[in-house]
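Here's a slice of the assembly, chains where they normally sit.
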Amino acid sequence: QDTTVIGVSIPAATHGWAGGMNYHAQATVDRLEEVYPQLDFVLATASNAAEQVNDIEDMVATRDIAALVVLPFESEPLTGPVQALSESGIWITVVDRGLSVEGIEDLYVAGDNPGFGRVSGEFFTQAMPDGGQIVVLRGIPTTIDNERLAGFEEAIEGSGIEILAAEHGNWNRDDSFTVMQDFLSRYPQIDAVWASDDDMAIGAMAAIDAAGRDDIQFVLGGAGMKEMIQRTMEGDEMVPANVTYPPAMIATAIEMTAVGMTSNAPVSGTFTIGSVLITPENAEQYYYPDSPF
Amino acid sequence: MGVAVTPILALDDVSKHFGPVEVLHGLSFALYPGEVHALIGENGAGKSTTMKILAGYQPASSGRILLNDAAVTFDTMRDAEEQGIVMIHQEFNLAELLTVEQNMFLGRELRRGPFLRGAEMQRQTREHLARVECHADPRAPVQELSNSDKQMLEIAKALSRDARVLIMDEPTAVLTSNETEILFQQVRALRERGTAVMFTSHKLDEVKAIADRVTIMRDGKVVFSGPAEGLSEHDMAEAMVGRELSDLYPARPETVPGEVVLRVRDLDVPGHARDIGFELHRGEILGIAGLVGSGRTEAMEGLCGLRPATGAVEIEGEPVTIRRPSDALDRGLCYLTEDRKTRGLLLDKSMRENVTLQALPRRAGMMIDRAGEERILDEAIRDFDIRGARGVRVGNLSGGNQQKLLLAKVMQSEPRILVTDEPTRGIDIGTKQQIYRFLRGLADRGTSVIVVSSEMQELIGLCDRVLVMRLGRITGQLAGRDITERGIVRLAMGIAQEPGSRTGQGDVTPASNTIDADRPT
Amino acid sequence: MTVIGPVVALIALIVIGAMLNPNFLGYANLTNVLSRSAFIGIIAVGMTFVITAGGLDLSVGSMAAFIAGLMIVVMNAALPVLGVGLPVILLGVATALIAGLIAGLINGLLITKVGIEAFIVTLGTMGIYRSLVTWMADGGTLSLDFGLRTFYRPVYYDGILGISWPIIVFALCVIVGEIFLSRGVFGRHVAATGANAEVAHYSSVNTTRVRLATYVLLGLLVGVATIMYVPRLGSASQTTGILWELEAIAAVIIGGTYLKGGFGRVWGTVIGVLILSLIENILNLTDHVSPYLNGAVQGVMIILAVILQRGAKTGK
């Protein structure tokens, strides 16, 4: 048998960022199947950790994969099963969320969640040198969300910025719209909003617009959705910046794995894709008009 | 009548089978305008099936239905209804959650555009009910109605449809004699107007009283069809059962009753019965009489733990607390409900599952012995002469056979005190006789029996002693030869309590809180 | 049937809200809450009919997402031809209504004609619509053209006499629904079908058609809800409408309609919808509760609201 099968296991598109990541994964798989006729890809999406383990089990049992690219839904539950694969000689590429035991993976393309929070927090301290009162929209309750919030809180420590309240908007426009409306009813004065995600930022801004409130200076989202980057690029004062957390990191990981499987190029190691602050000055670099995200 | 008019509706060589079982074999008879036609026969003879075919509720398997001498097929009952054929079912055909008015006009609502003419429908409902002297509130949900009110509603509903042919399947089974009389007045009025009325009843005196023509069925065949004139009740009964019938009621033993097995004091069933007190002896059959709504059912249900009640109950000399039906069952006290359809039987299940349901925890351990169940069912079918295919869903048994199955089910618990509520409702005369003998046999073997009944003759013929209830209280008791129709009626109507009214054949003991069985010897 | 029950629970919530936050009873907050409730509210009106007739529909949330996605795709596609203006919006509205009607018809036909349990059919279509919208959006978000969005926006945010459009449409649906359910021939047949389909059938009610009609009506109302939803954020994704079905069903039951069918009331459903929205609103207005526990408080409140309701009934 000549073809080598590479399994790709990622979380389903349950929110905007994951949707972008799904898009990139699929597009990359389609492209690479063209480029490398000797490679075959299996792409599976899961809506929770248990389902993801099911997918991986199926890939091993029925598709004979030689390599696995996995973006763990959660680190802890995936560690055991992925470790077992690694021990059986399958190439492992881990994306974004690290496993809880070191040294399992052959290649690690890492995102930096605490860094995402920290960069966001640092922007707040610069933008509001005299401090102020902000509200925070959080994502779906997960470790990622906790790490981001912790990074953010650490960065604004002692800067005089006070978090009035933080509620879960679940990385969802509707939910963040609702939460923001209620925040606006609750606090007569809000200086800025950390929406922590561009979907949530859109929901929050719609609520602010509708309420006609002008006390809010800006909303900081995150993850670099193209509409939001565009607004930053155009100098929209409500969207002065963005923080990257590129969903395209999955594409990098798949591509590197494919290279590793087809050549002798050394691709193992850890590649951290840090979060970068996007400002009107550098926005153009991060603007991908063709991406769905 | 009697003149050769063309029949309005007739069956010609009609057969019907359910799966492999044929229940009607080549049935032919005719229904004429302006006559009251009684269709009688044993339980399971096929009366209800015949009527359903006539009214288009079920198709015949073969044969023709003739309407004004022309063959017709009714695809739906709507077709039949458009031809002026209206039927009242043996089992209620009412939606329990809907109100009286909603049921009365279901499918034929008075409308103005897409909207209902609610007030008008309520007014008309009241009118239709008034015709049969029923005073149910049009806005009340049907589930809050008593059985007789439900029946009167069905009758009023059918009468409101200006039928050319009115078919009634055991309309009087849940009615009192008063209500029956009201119904018959309406029937006579319809007859005057040329409507053809067909009905069944197991009460042959009613048949005698109102029918112009009688068709007798046995085992799915017509054995007699002709004028009612000259046919005595006894003739009808014998033609139905196909054998000689001796006395309907078993002889009453002349023995002294045994010790008291059940003593009830101050039993209150909130909203329905108060201060109920009586004693029941070993081997005694105690009747409870009263008008509909006098709270007999509720009092007995309260006693048996089926509804909230307070009071002091002693069984075999021991005070007992009965909170739920299983407590009663543990003491050998068992209740046979009057309402077999909604309280008695699981209509979607088989006979086997029904017959053992109540006795299961006592008879089986944790697991059910299927073969044993089949044996029990064999015995029940034999002992109670239950007719119908063995595997059939109980809802498809004939009404009378359902009642027999219910009795068989209750007997599985081997009660020492058996409370039966309308035990012979819907039962044919031959089987009635068997049931009376059965109950008397039970009593002779030491079981104590309570019979709640609206059939006066049954109480008089069967019981050793009769309590009479009125408005939720016991108003008196009658014993031995004093049990007469007049005596019961007086107590039930409250006439006996008036001073100076203690005349007539029945000697009446006025009510006291506890009535001792001071039976004259 | 208790009239006072759900109202008592609602009043209790309003009192709690007013005590916790002075802005709670303000015009802005009330408008927010009512407008937000409108989507689920409009759907719940249709759900009242379906449940009263003895049915169930789990697909409404994904159906809303799918219809919203479809509307956006259709309007974006027509934009170059028609230009920003009323015609595009009307095209979108027509798309939503027709899609809703067809979706309801599919559910209804599978349930009534093919004879599969409503639970299974609508669980299946729930998955189907959710997938379709994900697929249409390529896993991401479908967004209405920005110019068009600005033009369409007032449908959610504006209104007349200070009452926003979603509230007006919701109120209309409720009034018409209540009248038809309680005083219409159709409503009576719906209740009869749910109470006892066999009896209704024997009384010449075409129960198949009645049940089918309830699903079609619900589909249509999902379309109406979507028409109000799209102008709010101008986007649809696979997270749109998640769990709306459970919320709508819960609102219907809290309002006093029988889950087994046979009795329903639209105004009760409205109370149910408001109770659910207010619980969420109150949780966002206070910080006595860890956000992790919001769901728990919601759960407790739903159960308490129903207990309160039942208590008021027995108390009567």
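We just call them A, B and C in the order they show up, numbering each chain from 1.
Convention: a contact is a pair of C-beta atoms (placed from the backbone, for glycine too) under 8 Å apart; a residue touches a chain by one contact, two chains touch by 3 or more.
A quick note: this is a predicted structure, and the numbers were derived from the prediction, not measured.
The complete complex stored in this file has its protein chains present as A x1, B x1, C x2.
Following the convention adopted for this analysis, only the chains that are shown with their structure count from here on.
In terms of which chains touch, the assembly is arranged as an unbranched chain of neighbours. The most central chain, judged by C-alpha centres against the centre of all protein C-alpha atoms, is C. Counting C-beta pairs in contact across A-C and across B-C shows that the higher total falls to A-C. With centres defined as mean CA coordinates, subunit B is found 74 Å away from subunit A. The mean-CA centres of subunit B and subunit C are about 48 angstrom from one another, to the nearest whole unit.
Shared contact sites, meaning residues of subunit B that touch two or more other chains, are absent. Under the contact definition stated at the top, not a single residue of subunit C touches 2 or more other chains.
By the touch criterion stated above, subunit C contacts subunit A in their complex at residues 21, 23-24, 26, 28-29, 32, 36, 134, 137-141, 143, 157, 232-233, 235, 237-240, 242, 280-281, 284-285, 287, 291-292, 294.
Here subunit B touches subunit C in the complex through residues 57, 76-78, 81, 93-98, 102, 106-109, 111, 114-116, 118, going by the rule given at the top. Those residues of subunit C that touch subunit B in the shared complex are 179-180, 183-186, 188-189, 191-192, 194-196, 199-200, 202-205, 258, 262-263.
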